[in-house]
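What you see is part of a larger complex, with each chain still in position.
Think of it as A and B in the order they're written, each chain with its own count starting at 1.
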Amino acid sequence: MMKISKIAKILKIELNSLTIFSEDEKALEINAMNTLKDAKKDEISFVSNSKYIKDIKNTDAGAILVDENTKKYVPDGCIAIVVQNPYWEVATLSKHFSSPIEDDNIITPRVGEGTKISKKAEIASGAVIGENCTILAGAYVGSNVTLGDNVTLYPNVVIYRDCVIGNNCRIHANTTIGSDGFGFATNKLGEHKKIYQNGNVVIEDDVEIGSSTTVDRAVFGSTLIKKGVRIDNLVQIAHNCKVGEYSVLVAQMGMAGSTTIGRNVVMGAQSGVAGHLEIAPFTTFAARSGVTKTIKESGKIFAGFPLMEHRAWLKLQSKIAKLLKA
Amino acid sequence: MMKISKIAKILKIELNSLTIFSEDEKALEINAMNTLKDAKKDEISFVSNSKYIKDIKNTDAGAILVDENTKKYVPDGCIAIVVQNPYWEVATLSKHFSSPIEDDNIITPRVGEGTKISKKAEIASGAVIGENCTILAGAYVGSNVTLGDNVTLYPNVVIYRDCVIGNNCRIHANTTIGSDGFGFATNKLGEHKKIYQNGNVVIEDDVEIGSSTTVDRAVFGSTLIKKGVRIDNLVQIAHNCKVGEYSVLVAQMGMAGSTTIGRNVVMGAQSGVAGHLEIAPFTTFAARSGVTKTIKESGKIFAGFPLMEHRAWLKLQSKIAKLLKA
């Protein structure tokens, strides 16, 4: 939690410019960073891309990082904090809103009846673990993580702080839940600055995840794996993805950031989905499909890269075969 | 081990229907589940796909899960257990034939002379470890695992229960051997039920496996890596695959379930092989090949997806180049 005056100081905003904040504005307490869409009064948001200007008028954010040109779109009652490069300053601020890797205060983890925890597993401060769980050697349960009942963590599974795992989940060896999303700002010199990933991962009930899979925590909010999902080995799920109920993600497939897939979607082995897309329920993608557009109609089967309906893909193969003979 | 009468009870087969079993049938002891082809008298098999009906007459299984329509193909001396959805009931039964994740009875592991085990490694009940092995911190050797002589397990390698590793094997950090194959049944509502993977992984002598690779255990029987195989990093080998002697699997390639590749096959980086195929010995696949058909003739070189002979692939590229200029 920090006041606007402190944020202004962190961002090295000129005193002159600081004076344009009223005393009330300077005293406003900000608890977190968030998107324009999800931010509340006690949160700060940002506009780093002109395509989001249209969303400014509907935000509930208490303050917004904007550049000089965008300032005029910020409505009354929302504090405009003007900086040269808003995305770079998102990175600067994100560090100040981040939690320590593990909490320092020692809160003994709560563990439900019937749960077995290997002495070689690590349960960090403040974790809450349900009943009849099995946590094997080398598994790591971070600060404030919540595990439901009947959860199995195989050896060397890592759950980063603040993540939530539902009942009856089974996570196989060497898988990582909640590692940092791949987020950074880049300046004109080509240097990068980390955007701290202050969200978490929420996994609902009855989910099984294979070995050496990675599910990144959200930058804000949650990466979400819904009830009954099946994830195979070596799958990559980037920050802020949402995976619908009973969807099936086969080995070595990958999802880029902020993509949402509906229920009972099947993503074939080694397939990939670009970021910020939406995939309709009951869509099936053959192995190696490369998905770069939103799919609105449910129940269809796709293949190839670029993606096409599976039927078209089969036709293309026969055309290619003919081309080869020509 | 359980009697047919217990299986009938687990599957909630109506008492009426149960009465069709003779007393001898009800008393038959079943030790495991298996495929029609491999099942023995004390094992139960299933038919969930009409293409396997032809194999029923040759099975040695003591009992078979079938649907009403398939019942008539079950020969005398083999017990037909009629259910609505045999594959779903395979999932139901598989749990009852599964072993605990670690054995409860404490059998002190046997460790050969000259073997060094880090105090931070975990060796579960009943493991048998050969001579002159090196087991580094964080490695996990599950119940009843057998390691040969001169085996090196780098830090955080995980070997699930019942797997067998030959002499002179070297397995690099964070690799997982024997995690569950990706098996489940799905009902009409789109819900999944886990098929417990009750087989294991067998790795023969002189095999080296890279880091963060995953080799899944078989659903029944064994996933098999034969003598002298070389596997790179981040490779996925699904349940019930067989990899022939001295084959070379380059980084990030993946094999789907039940595929068999012959000796000295080279699978290029990021290549993939679909399930239930057979690949002739001495076949070479260029990087990124996508293999969807059985290869019968040995010694050829392939590339592309869809797959073609490497020569044809080169020709296709020049055709595409012309197409672009047109």
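The working rule: contacts are C-beta pairs under 8 Å (C-beta built on N, C-alpha and C of every residue); 3 or more make two chains touch, one makes a residue touch a chain.
Please read all numbers here as calculations on a predicted model, not as lab measurements.
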Overall copies of the shared sequence [whole complex; 2 in view]: 3
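The working rule: only the chains that are shown with their structure count from here on.
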Distance between chain centroids, defined by C-alpha means - chain A, chain B (Å): 33
Contact footprint of chain A on chain B as seen in their complex: 101-102, 120, 122, 138, 140, 156, 158, 160, 174-176, 179-180, 182, 184, 186, 190-192, 194, 212-214, 216, 234, 236, 238, 252, 254, 256, 270, 272, 274, 290, 305-306, 308, 312, 315-316, 319
Chain A residues within the chain B interface of the complex: 118, 120, 134, 136-138, 152, 154-156, 170, 172-174, 208, 210-212, 228, 230, 232-234, 245-246, 248, 250-252, 263-264, 269-270, 282, 287-288, 317, 320, 323-324, 326
